[in-house]
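A single protein chain has been removed from this complex, and every other one stays in its place.
Chains: A, B and C, in written order; residue numbering restarts at 1 for each.
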């Protein structure tokens, strides 16, 4: 057992850190400093900067344009980006449909779709969930019926994050209504500019633009946009879900929040005493930092296992569960430290310190972290059955 | 709405309080002072003292020897006894089989069994749970087959608290193995001195004698000892379970524990500072006291409703759930305040202060409070279905 | 001991329920987020006697008590009625009533009770968490009155106020001044708040005539009582909020299907709903204590009741709000769904007039907390 990184990996870390310092535009760095919400323009600008450096898709194979980093380097890169508060790139192209096209797409599809994803020229979104099917994904009702060389799509998708900005959406659609639940589903790519597609953006309870309802009315899509065989979309979807879970341990963002918490606690006084010097507040911060430290070690275990080529072990399944909870707890603690300031809604310049401005909003919209990516309840069902071998109900 | 007690009730409270002060034997009072474990001799001695005063069965109707108190007076009496730390009387005769015999027994049975319960001449225990049937009571397997005027009982009961001291046990036995679960069960009284009955006492994890396994091998019991009709025991059992739940809100015992916690926190110093003057410990005590205060108000609501003749409302169902949890939390906090002292097992005179001596033991055995009387998980199932109307699985 | 509502209180409850159903259902709260006050509705509340409910008859009030107010506010909470009842009537009103002279009552309290004037209390200052006393706002005697200088934060209802009651130190002791909106040197900045009900930030360097200093009672005591009353009534409104959040959630659990069954049939979700229910019942129980003791003359008894209720609301209310969103799943995160409105109002209520940490400390700082003779 060895908890240190190799000299090479440490050198790479310093390279990354220095590059971020030099390359991050000042306005983005200013937002990062206070963990403000990044709008889509920020995200895509940062995407292109990373692309120029070759680091936009560390997990892509070299032949598709990946940088050929080791597992540990990939981790170090991600960690440093998170710690720097860099905009989180949209995962829908890079981490979801991209890898799916690599695994299941034809050479033509790979050539058509992968380069624009890498360059950030085309933005993607995900059409999985429907109003009636959240956790029970396979109960989806959006249909695509065959009409010559085309498919005609009708239905509604929800939770289509970034649909208002997206050029393309990848969808699960029911192509065989007669087949059993999972059997009649296909994986289809739809150009968002196709007539009949409409994305209606919604706000979160944190007042951030986040996801859309996306409607399909008689939308004509070429059969060539199917990934995998007709009625064979469930296999593609399952492979893709696996990628999603590891994205949301949120250790780096939580570490940034701990730092922000300490800064708030240092700046906030009560009768002349900084809250960080108050034993009760300091204890609460310390306890949360300890929990995050344990999570970070669990994250490192998963990384180290992956670097050795092990399949993700039980330690990775806890990352989503506790990662999402701890991230929420960091916002809750920051919110509590602010006292009356937490009442202020964001975008009211000068009312409360900049550092606090996005806390209340973040506290609200991050209630989503225990819901999305497979709700924590669903995660527990999976762990109970898959890892603990507990009997079905 | 009026939160005060009437002048009459306050006078009654003072009467009770004064009587307790005068009547409690000094050795029992000394144990009460430190909430030491009362042995059965203490309990029965106190039973007889209460009997002499006429207060041993406040909830019994006058015609069976009850004192004819109002609902509020009964509550005040119970509250004062709890606050004084008086030994808790055995509920099995007074609160369980006694009321069952009143409701379902014949006049002969009432005459035979009720007076000795009241006087404390006969000790009872309960034969419900079996090794294979805890929460799922109706799956019990102890049988009683008819043999002339007798029943022959075979089987095993568990959780038979006080069986090692008991003169009688009331049992649920299967008299009709062919009938469906609840249908073939009878309610039977068995003399513990009958040949073939054996009680094997067990210790709790707090090292207190508490309950037994009780074995029945070819035990001959007169049919006259059936309460209610043959195969009609489930009705009796159900009526009786209702009595049990309200016994365990434990507000009084938790209040005593809060007081003990404050005394421990006052007496325990760290580098010269009493823990009660340390903000973190004081906060923790305050938070727990607040939770208990809310529970006490819920308890008062239930009392006030009962005094008006209302059937127990939703507020009473929370008493068992939170009451058991809060009682456990009081022991946990006392345990934590003790620091290294919590390592000491009890009955080691002079090692730790008397006031702390029973804390670790109590912390251990009171893990039972969320299990017995219908585990908290079962309570939640009941509330979900009965009060919230949530659909069955 | 009796927890039943009187006949009058039952009637008040029925009227209030009918009123909010017709005049201020939840959709109104959504529409009025960050918006202006509907003065006609406020005056209507005055006509119904609601704005004079907690005030003694000798100051022209209805002569009710805080149990009555709790009945009203629980109903207001159930549909998030956006009117500043808590801030204006309960908080500012109590301070005015306690600290004002009969003339001053006549001048400002009467108009407030009729719904003609909105009053807000400005007491919160930077750097002092939930302190009931002024710290850096100062008034100095000048010709014909006082020069009042300072800043006040998060004045609830302040963006609607016609008149402010401002606390400040005079010779190191707390004093209270009535300062109408529009007074020279007074800047009122409206700000948005998480619950959409808004507040104001005040800066002032103004001349205040002598007769606008409240001189009918002890200002420190009036502030303490006002904040206690407001904290207690926050719990009443919070109970209404919790109850609605629980109802919405139960309804979702019963109707939303996944895997072919209502999600409310899953035991883990059932038990979560039960925990929410239990917490709501505990808030309801402790509210009875807080409402009954919100105007108790013994500060230790009053602080015990109001702080314990406020702490319980903070613990229970936040749990209920968070779980309500969680059990709604994805739609619970959208601003379009109503549950988020309850979620945010609940958090504003737990903060208002002292957060959990503040009231835990105050509860533990009471002399009675460490008096071990009391309990046995």
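The rule we apply is simple: a contact is a pair of C-beta atoms (placed from the backbone, for glycine too) under 8 Å apart; a residue touches a chain by one contact, two chains touch by 3 or more.
Here the structure is a predicted model, which is why all the values come from computation and not from measurement.
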item: Touched by the hidden chain, restricted to displayed chains; value: A, B, C
item: Residue among B:29, B:183 or B:202 touching the omitted chain; value: B:202
item: Interface with the unshown chain - residue positions in subunit C; value: 266-268, 270-271
item: Touching residues (missing chain, whole complex) on subunit B; value: 129, 132-136, 139, 158-159, 202-205, 207, 210-211, 269-272, 280-281, 335-336, 339-345, 348, 351, 360, 364-365, 367-368, 370-372, 375, 377, 380
item: Contacts of subunit A with the absent chain, listed as residue ranges; value: 1-5, 9, 72, 83-84, 255-256, 258-259, 262-263, 266, 276, 279, 282-283, 285-287, 289-291, 293-295, 297-298, 300-301, 303-305, 307-308, 314-315, 318, 321-322, 377, 380-381, 383-384, 387-393
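Just so we're on the same page, only the chains that are shown with their structure count from here on.
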item: Most heavily contacting chain pair (counted by C-beta pairs in contact); value: B-C
item: Averaged-CA centre spacing for the pair subunit B and subunit A, given as whole angstrom; value: 52
item: Length of the line joining the C-alpha centres of subunit B and subunit C, rounded to whole Å; value: 42
item: Touching two or more other chains - residues of subunit C; value: 266, 357
item: Contacts with two or more other chains, residues of subunit B listed in rising order; value: 279, 283, 393
